[in-house]
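With one protein chain removed, the remaining protein chains of the complex are shown where they sit.
Then we have chain A:
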Amino acid sequence: MIRTQRLAAGVCALLAALTAGLAFPAGAVADETTALAPKVDLVLDVSGSMRTKDIDGGTRMAAAKQAFNEVLDATPETVLLGIRTLGANYPGDDQKTGCKDTAQLYPVGQVDRTEAKAAVATLSPTGWTPIGPALLKAADDLDGGTGSKRIVLISDGEDTCAPLDPCEVAREIAAKGIGLTIDTLGLVPNTKMRQQLSCIAEATGGTYTSVEHTDELTDKVNQLVDRAADPVVTPVATEGKDSCQAAPTLKSGLYTDREEFGQERWYRVDVEPGQELRASVSVASDRAMNPDYGVLLRAVTVHGREIVRGEAAGNGRTDVVSTGLRYPKAESDDEDPPAETVCLQVTNSFSAGAGVKTTPGMPVELTVDVVDAPSQASDVASFGLGRGWWLLGLLVLVGFLAGLIWGWLSRWRVAVWRTN
């Protein structure tokens, strides 16, 4: 079955190669085991500027091709890899058409190295730089499955398709809650492009790298593909409410949510007597924020009494602000004591200047662990034991005095006995 599918894929790839990157019929290799597999989509800028000869004496395109060949050879078998191009097909001057120019060169799946390399070899620098639309399409390419998803964007120019801001696009993709990371690589970047690409990366928790040599490009893409292959816990999307009554009940696990500026999020956790609740929350700074911020996590009873809180505040450049709390619930003497519902409230004090979009909210990551409660401390010191020279001195002194008194007492007793 797979063999025939491979064959079909091969024919398709050949066709695609001949027609220089026309849209590819998706779903060449599908397998049940691939549902959990990590997916990577390499998005390559094939705009006209890639013709510039300034990377190790060759064109930017040549460097990218060489890097892709090496990356395809090194891709771990577990990773499902796809390639998408932007600006590869339309050489004209019409911005509207040029900004729709993005195509799937190789569908996301298990890589057939020869086919993929053949497809890459056909590319020649052509058109516009529609980063935003390409990212949207790439996110669609990666849809489905529960493994980690990563887009690696390789570009040499800033987006030429205003007003669609690729940074906003990236934030919207992240807000879909499909756990997608975008890493960006800038070839011979200028300041404006640096800012744009690093903005895209920061919006999704990815990284930005500027590249000036072919081997740097190869190493970095390899590193990113390998990073995708590392197994990682996928968080469960949840939606906190604005009051404890309506809040969703969470079990132990990892959750994600979104929180806008000044918004409150409530969650509920059931804690039985003799158990300890551990919760931590991270609120990510995924857009241009004012440099002073904070996050507050409170554990509150259903009646509104605060049990314990975790707070964090910070200043300056950051990716997340996080805090946590623990709440051990004492054992109960009752026969079958009911579990207590603890309300968790997450608030943030992030702020942004005018013109910064407030929706979608900032990514919130919440971990909840309900474990056995700790033993209570009955003393400051371990088992109430002592330590140090003062202790020894005191014990020696008291022992000595006790011996003296005991000796005198017995002498006195002997004397009394003798006189009688």
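The working rule: a contact is a pair of C-beta atoms (placed from the backbone, for glycine too) under 8 Å apart; a residue touches a chain by one contact, two chains touch by 3 or more; residues count from 1.
Just so we're on the same page, contacts and distances are computed from a predicted model.
*Asks:* Given the choices "Cell division protein FtsX", "Transport permease protein", "Dehydrogenase" or "Peptidase", state the protein name listed in UniProt for the chain not shown.
*Replies:* Record says "Peptidase".
*Asks:* Using the document's definition of touch, tell me which of A:121, A:162, A:232 or A:356 contacts the absent chain.
*Replies:* Touches the omitted chain: A:232.
*Asks:* Among A:87, A:157 or A:310, single out the residue that touches the unshown chain.
*Replies:* Answer from the full complex: A:310 touches the omitted chain.
*Asks:* Please identify, in ascending order, the residues of chain A that touch the omitted chain?
*Replies:* 181, 186, 189, 191, 194-195, 197-198, 205-210, 216, 219-220, 223, 226-227, 230-235, 252-254, 276, 278-282, 308, 310, 312, 316-320, 322-328, 365, 367-388, 391-392, 395-408, 410-411, 415, 418
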